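One structure is given below, represented as structure tokens, and several questions about it will come after.
Just one protein chain is left out here, and the rest sit where they should.
We just call them A, B and C in the order they show up, numbering each chain from 1.
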Amino acid sequence: MIDQSLHSRLGVETTNGDGFGVGWYGEASTPAVFKSVEPAWNDRNLKELSGHVRSGLVFAHIRASTGTPVQQTNCHPFRHGHWLWMHNGSIAGFHDVKRELLLAVDPSLYLDIEGSTDSETFFFLALTMGLEDDPPAAVERAVGLIEHVGREHGIEHPVQMTVATTDGRSIWGFRYSSEGKSRSLFYSARVDTLRAQYPDNPVLHQLSDESRLVVSEPLGDLEGAWNEVPESSFGVVREGEDELHPFTPRPPA
Amino acid sequence: MIDQSLHSRLGVETTNGDGFGVGWYGEASTPAVFKSVEPAWNDRNLKELSGHVRSGLVFAHIRASTGTPVQQTNCHPFRHGHWLWMHNGSIAGFHDVKRELLLAVDPSLYLDIEGSTDSETFFFLALTMGLEDDPPAAVERAVGLIEHVGREHGIEHPVQMTVATTDGRSIWGFRYSSEGKSRSLFYSARVDTLRAQYPDNPVLHQLSDESRLVVSEPLGDLEGAWNEVPESSFGVVREGEDELHPFTPRPPA
Amino acid sequence: MIDQSLHSRLGVETTNGDGFGVGWYGEASTPAVFKSVEPAWNDRNLKELSGHVRSGLVFAHIRASTGTPVQQTNCHPFRHGHWLWMHNGSIAGFHDVKRELLLAVDPSLYLDIEGSTDSETFFFLALTMGLEDDPPAAVERAVGLIEHVGREHGIEHPVQMTVATTDGRSIWGFRYSSEGKSRSLFYSARVDTLRAQYPDNPVLHQLSDESRLVVSEPLGDLEGAWNEVPESSFGVVREGEDELHPFTPRPPA
Partner (left out) sequence: MIDQSLHSRLGVETTNGDGFGVGWYGEASTPAVFKSVEPAWNDRNLKELSGHVRSGLVFAHIRASTGTPVQQTNCHPFRHGHWLWMHNGSIAGFHDVKRELLLAVDPSLYLDIEGSTDSETFFFLALTMGLEDDPPAAVERAVGLIEHVGREHGIEHPVQMTVATTDGRSIWGFRYSSEGKSRSLFYSARVDTLRAQYPDNPVLHQLSDESRLVVSEPLGDLEGAWNEVPESSFGVVREGEDELHPFTPRPPA
């Protein structure tokens, strides 16, 4: 996180210093979320927690604001019940479409929105459209709606996104943009394959065969370690099984 | 501010440590606003500014959150154009009525809402209802709407408020609550009268005859220095003229 | 922590809103420390951590500054190696004696001082005087030195303290003041005794027989739950054994 916050290579801004957040699952059914408005590279509590908390499923996000205020309620990951959500990208022209999109959020869910970002609105649209039952279909419907509303407002390319969401057991990762030039998304190769390829690498011996990393940018320089998620597709990572599928927005009826 | 933030005598909480804000008018037509999430008693920048910035009209607010997050976008005074607004009190059951009240805000104004408090929603309702043209009527209409919506949701006493608002020339101060038990509001006596009464008080000789303070709680112990604004009324302070009038909410048609 | 930070009953100030800190021991040999300059009652991360991190030994401190800046490096508990230290009280006239006390700190330890408080200086004096080998003797020597230096500067009552320190296995709690009017310090009664006395109290059934709380002020209203540590004494809490001894400062030779 610290390296990427200072020297992002594939992002829009090289500096991601507008706060950060970490969510993780422990003994409780609801995940913990730790958020800060400081740059990740300065936050001493982040280093403390990283050194002392263990979890089998961690979400981590560094923020480069596209205009909304730097405050904890705008930091990812966002949480609802036992779900986490984080988004890299933006809803184009959000200021103009915000009100209409918020009106499409289920009124009972609406009350739980705490911040002012496009990313949280996107999360609550996906929740409204059934995220908890069928995540891929819900995200496809949410994106379809955002594109529909955006285009009504004359916005050519309404959605730019990689999204990761989880219920604590499976992780869904989405890569899509209306323009077809989406931000990057990578997932790690199988640890057993890498271990056979690099028998002397000590890090690989600390990871279990089930370890998976899903990242915006490759970490480190290990050749063969990272696979890119293709344009307009999504992947599912869960115990014993990884899948990759095409992603197609579903416009409102 | 520091004294009241630590030892409020008339507020609901004795401690008002959930951030603060100061707004003032200088050479520019739009007022400056300085906000912080720290308790006022700890903020070194507040002491620096207090010692180095002069203004003929200052709004200052210390916050005791009634539940919404402690972040700069939730600190008073709120600003729109050259108007400032601050509120002591709450909209009862705000979580339940928030969506309906926000829907009543003019869509073009809606986009400028930055935080998540009842007080900012109240400000934008007043703006929607003509604050810039006729402040007392606009606030009466906004309160009428909030009471109407609240009672539809079964809330007995929807509004508790003292409000101060200004366009940089006049100040309007309101005291009202649906229950008829409003938070306190005081204004200072005429400086020339006090000076005659206390000829040896050095502070009074530093104040001009036109100086006025409007406060939630009396400052200091000077007898005769403070007049209470009566229940269900509002005052106007402007150069050469002070007025006091009854305040009557106007329900929606 | 939240209750005491807002409504301290036995402290010098009723409000303790100048930051806080929590230290705990987990799997690693060195404890984790989480610190914040926000009032405890506002810190969302504190609530998250409290709900998701478990530990057999936790130190928690809320701060009411006696003048030094509100910054994370001034929040307790202070850590050195696997030791934690927190202090309630002050070194009188610290501004005048600070330089002389810091000169008495072992030069190799001196470099690890990060903040500017009297409490951290006190910790490093105790470390210099052998805290890691014999905590009671080291604290007695540190207090003896502070009293000696203070009195040379004409300070009548140089030390006011309750101190808690731990190596992760034992906890030492000290209560002392030069004046003989020390801040309060309490320890919880044996859980098995309380459980016999209050067979219907559900909290008591969640605590193990080995559970001990050492606190500045009693928590809750359970009669018989709290024993006061006497003036000029210290206690040791460790597995299977509690002790109480007199505390006598040792002046420098």
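The criterion applied here is as follows: a residue touches a chain if its C-beta (ideal position, glycine included) is under 8 Å from a C-beta of that chain, and two chains touch if they have at least 3 such contacts.
Since the structure is predicted, the reported quantities are computational estimates derived from the model, not experimental observations.
Residue C:95 is the one among C:95, C:153, C:169 or C:245 that touches the chain missing from this view. Screening B:35, B:141, B:183 or B:212 for touch with the missing chain picks out B:35. Residue-wise, the contact with the chain that is not shown comes from A:70, picked out of A:70, A:102, A:207 or A:222.
Contacts to the hidden chain, counted on chain B, fall at residues 24, 26-28, 32-36, 44-45, 48-49, 51-54, 72. Looking at chain C, the residues touching the absent chain are 69, 71-73, 95-96, 98-99, 103, 107, 110-111, 114-116. Listed here are the chain A residues that touch the chain not shown: 6, 13-15, 17-18, 37-39, 41-42, 44, 65, 69-70.
The working rule: only the chains that are shown with their structure count from here on.
Annotation: the chain A:chain C pair of sequence copies touches via predominantly the same residues, more than half of the used numbers being shared.
Multi-chain contact residues of chain C, defined as those touching 2 or more other chains: 44.
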